[in-house]
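Let me begin by presenting the structure, written as C-alpha cells, before commenting on it.
Moving on to chain A:
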Amino acid sequence: MMLANYSARMTISGMILAAIVALAQPAAAESVLTRGMGSTIGTLDPQINFLAYEGFILDDIYEGLVSPDPAGEPVPGAAETWDISDDGLTYTFHLRDGLKWSNGDPLVAQDFVNGVIRTLDPATASDKGYIFTSTISVVGAAAFNGGESTDPASVGVSAPDDKTVVIQLEKPAPYALYILNSFYFPPLHKPSFEAFGGDFIKPENIVTNGAYHLIENVPQSHVTLVKSPTYWGADSVKIDKVIYQITEDDNTAVKLFKAGEQDITYDIPSDQIEALTAEFGDQVHVTSSTETNYLSFNITKPPFDDIRVRQALAMALDRDAIINKVVKGGYVLNCGYVIPVPNYPQPQQADCAMPKDERVAKAQELYAEAGFGPDNVLALSIESSNNDAYKKIAETAAVMWKQTLGVEAKVNAQDRDSWLAAFNDGNWQVFNDNLVGDFAGPETFLAYMDPRAEAGYGWQSPEYEAAYDKAMSTEDQAERYKLLAEAERALLDTYLVIPLSSSPSRALVNSRVSGWVDNPAGWHSTKYMSVQ
Partner candidate 1 sequence: MFQYVVRRTLGSIPTLFVLAAITFFMMRVAPGDPFSGNRRLTPEVLANLRRAFNLDLPLWEQFWRYIWGVLHFDFGPSIKNRDYSVSELIGIGFPTSLEVGMWAMLVAAIIGIALGIAGALRRNTSVDYSVGAIAMVGLAIPIFVIGPVAQSYFGLHLRWLPISGWGDSWTYRILPVLTLALPNIAYISRLMRGSMIEIMRTNYVRTARAKGLGERRTILRHALKGALLPVVAYLGPATAITITGSIVVEQIFSIPGIGRYFVDAAINRDYPLVMGVTLFYGSIVIFANLLTDIVRGLLDPKVSYE
Partner candidate 2 sequence: MPSTPMSGDVLSEARATNAAAPILSVRDLSVRFKLPQGAVTAVDRVSFDLHRGEVVGIVGESGSGKSQILLSLMGLLASNGSATGSARFENTEILGRTAKELDGIRGSAMSMIFQDPMTSLNPYMRVSDQLTEVLMVHQGKSQREALGIAIDLLDRVRIPEARRRIGLYPHEFSGGMRQRVMIAMALLCRPSLLFADEPTTALDVTVQAQILELLGELARDLDAAVAIVTHDLGVIARLCDRVIVLYGGRIMEQGTLDEIFYDPRHPYTKGLLASTPRLDERTHGELLTIPGQPRAAMGDLPGCPFSPRCALRTAPCDSAMPPLVADAGGRRLACHNSPLEDRRP
C-alpha cells in the first residue's frame, strides 16, 4: 500500500525534479554562486554528517525548526512561533502553514521527530547524538542513544499534531534555540529513507526541505544545488544556483578566487593572509571561530597536581608572543577559556595582566617553591597534533619553559587520532588542547568543562557546579552570562588550563557577493546572499 502511494509520490517528485532541473539550465540572468568546500565530503546524510563544510550544504538544503540568520542568531525557520514553559523544560514549536518537501509531500511535525529518533538510534551509528544527550538533555535521549531503551516514544520529542513539535528537557537549556537548526535537527523524509536506505541522499533520490535542492554530487569534485520552488521563503531567495567545489589545496583555492572562478573560499593559507589583505582588502575575512585553544594539565599526575607548578608554567609563557608573533594566521589571543562572545563578561586568567618582568619573576618563584630548580629539573611532555599552528604553539611553549624555568619539555607531535588516543589513555602530562563549541555561546564551552561531564580532566569544583547550575536556570541572558562568568572564573583560577587563543575562521569573499556576515559559528546560508 505504502509502496503504491510512494510510487505515485515519486512520479510527482520526478516531475518536480524535472522542473527543478529545467530551472537549473543556464537561463538568462541566472545567478550562480561558487563556494569552496575544502576536503572531500564524508557524508551528506543529515543525521550522520559532522564536518563543518558538509554543514554548509546541509544548511542550504534542509531547514530546522529555527534557522540561523546571517549573523548566526536563531530566527523562525520551519517553525513560525514557539512557546517555552516557565520552568524552561518544555519547548512547543508551531510549524508554518503549507510546508512542503521538495517532492511536494507535506512537511509535518512528525518528520522532525523522526529525524531526532534516527540521530539517536544506535543502529544509525551517528556521532551527532550527543547534541541531545549532552549539549541539551532531552528526556530519555541518553538511554535511547546508549541502547538501554529501544522505545522511540520514551524520547522527549513528540508531534501531538501535524503542526506541533514538543521537546521535553531534563534540565533547562536557555540556549537551546541555537541548536535546533538544520545541522543538528534536520527533519527526515521517512518514505525515501525506507525505500532507498543509505542511498536516500543520492541526487536521484534525495528529498529536501530547504531553500535549495541537491541535483548533482560528483565525489571529490563538486556538489550542485539549485533554488527549490517548494521552499516557503522562495521569493526572497536570490541566488539560483550554488556550486560547492572541493578544493583540498588552499593555494589552489586562492588561485581560483583570483581567477574569479570561486566566489567564496573555504579557508585562507595562513602565510598568505598579509599579501591577500594588501591585494584584496575587505574581501579577506578573518574572524574568531567557535574553537578555543589551550594547554591542559593532567592534575591526576604529580607534579601537575600542585597548583604552584601549573601557575609557574602558565606565567612562564609570553602568550602574546606565541599567538601574535609565532602562530599568527588570524589566531586571536584569548586569556579566557570561552571564545569571545558579545555581551559576555569574559574573565581573564590572572597572570595575563601582569607586566612581563613581574610575571616571569613570579613564575620562577613558584617553580622553586614547588621544589624544582637546576638540581631538580622538571621534565614533561606535551601531546600535540601535527597541525601546523598547534605544533607551533607546543614548540614555542616548550622553548619558553626551557628558557624561563629550565624545564625539559618534549613535544610529541602526532597525527590526529594518535593525539586524541593519548588523551583518552590518561597517561599524558600536558595536552595541547582544543574545544569546538556547538554554537557561539559560553554555555557550550562551560558545559564541556563541567566536572560532572567527565570530559577526562579529573577535576572537582563545587563553586563551578553551583554557578553553572544557577546559570542554566536563568532565562535572562545578561544574568545568565554573569553567572557563567563566575563558573569560568573558578576554572581559570585553578590553572587546570592555560587558555591561549581562539582559532580563526577565514574566507575570501568576492565583493560581488552580498549577505555575508562574519560570525563565529560560521553560519553563512546561501539563501541570504545575492550576487551582482
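Criterion: a residue touches a chain if its C-beta (ideal position, glycine included) is under 8 Å from a C-beta of that chain, and two chains touch if they have at least 3 such contacts; residues count from 1.
Picked so that all candidates are chains of the complex that A comes from, given by their letters.
As the structure is a prediction and not an experimental result, all values here were calculated from the model.
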item: Direct contact with chain A in this complex, candidates 1 or 2; value: 1
item: In the complex, chain A residues that touch candidate 1; value: 39-45, 48, 50, 122-123, 125, 127, 129-130, 133-134, 142, 145-147, 198-199, 201-202, 218-221, 245-249, 251-252, 255-256, 258-259, 261, 415-418, 420-425, 448, 455-456
